[in-house]
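One protein chain omitted, others in place.
Presenting chain A:
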Amino acid sequence: MLIPHPLLGLRDAQEFTYLGDASLMQRPDPTRDDAEEAFADYVFLRDNPAGVHRELWFHEAGDRSWLVVTRDTTTHEILGAELASDVKPGGAQ
C-alpha cells in the first residue's frame, strides 16, 4: 500500500505504524461524572466498519507526523490522507 502523505507525496505504508480508528483523537473529558465508563468505551470499543474507515498512521520511519488516512477496509484502497494536526489543531484532547 502507498499512502499519499500531504507533504511528502506517496510513501510506502511500511514506513508507518498503525494505531487504529481516527476517532481515538476524541478523548473523553476526564472530569465528567461518567468518565470511567466513557474511558472504558474509548479504550476498548470500536465501530470496525467494513468499508470506508478513517484511521491513524504514524510516519515513524519518516517525518514522524501523524496522519488521518481514509481507507476502504474491503479493498485496501486509500482514498486520502491528511495531517492529524490539520484535522484537529492542538492535537488530541
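FYI, contacts are C-beta pairs under 8 Å (C-beta built on N, C-alpha and C of every residue); 3 or more make two chains touch, one makes a residue touch a chain; residues count from 1.
To be clear about the criterion, contacts and distances are computed from a predicted model.
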Can you work out the missing subunit's protein name as recorded in UniProt? Choose among "Ni,Fe-hydrogenase III large subunit", "Sarcosine oxidase beta subunit", "Carbon-monoxide dehydrogenase small subunit" or "ABC transporter substrate-binding protein". "Sarcosine oxidase beta subunit"
Absent-chain interface as seen on chain A, which is shown: 1, 13-14, 18-21, 37, 40-41, 43-50, 53, 55, 71, 73-76
